[in-house]
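One structure is given below, represented as structure tokens, and several questions about it will come after.
Of the protein chains in this complex, one is absent; all others appear in place.
Entry: subunit A
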């Protein structure tokens, strides 16, 4: 599904991602763990195409996408959730979702107003319901932090994305909300491939098939959840 080969990225003289090689198989749920500043978000931005690597390659379904812009990767099936919710602020919740569904359906053509399409409105409401949003007609400018995070997640999933990149989807929720989000992620259809950055170990273990520990820009450990605990203890205690 996704393969990252010998990826390297520096900001100025600081090497943030060092020679990272990683494969995510179709349907797999991979969780990336690591301390603050380990380079987790940077790795995700590289995979999404928001920044270009200095070295290495990124392949999606076997196709080299290293030179493709983020929108082309999105159209190729990549869905992106951001560490701080990234929304269309001057639209309503439902309109945000309509934009996302329509974007992957037919891009930016000339035709009927997608915001007035009954079909799209219906699908947007279903997408909102899926992430537990009660009032999809609320303008984004007026919604609380938790709803923003839920909408960001829904935008990542909308329009038939096959591979979801989620950057700390449960952050800023408080324990109860975080659990709810993780139940939601754990309950996503099995055909979706997930690459999730998570800070909270318990939550990470709840969804992961496999865990990658990133430390100082390099992969410190990779394996099934059961093998990760000792490594984590060593990193966090150091």
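The criterion applied here is as follows: a contact is a pair of C-beta atoms (placed from the backbone, for glycine too) under 8 Å apart; a residue touches a chain by one contact, two chains touch by 3 or more; residues count from 1.
Throughout what follows, contacts and distances are computed from a predicted model.
According to UniProt, the chain absent from the figure is "Branched-chain amino acid ABC transporter permease", selected among "Acyl-CoA dehydrogenase", "Branched-chain amino acid ABC transporter permease", "Dissimilatory sulfite reductase D (DsrD)" or "2-oxoacid:ferredoxin oxidoreductase subunit beta". Note that of A:75, A:125, A:162 or A:179, the residue touching the chain absent from this view is A:75.
Among A:10, A:66 or A:86, only A:86 touches the chain that is left out of the view. Taking the complete complex into account, A:48 is the one of A:1, A:20, A:33 or A:48 that touches the chain left out. Only one residue in the set A:24, A:38, A:100 or A:128 touches the chain that does not appear here, and it is A:100. Residues of subunit A in contact with the chain left out of this view: 48, 50, 69-72, 74-75, 79-80, 82, 86-91, 95, 99-100, 102-104, 106-116, 155-156, 158-159.
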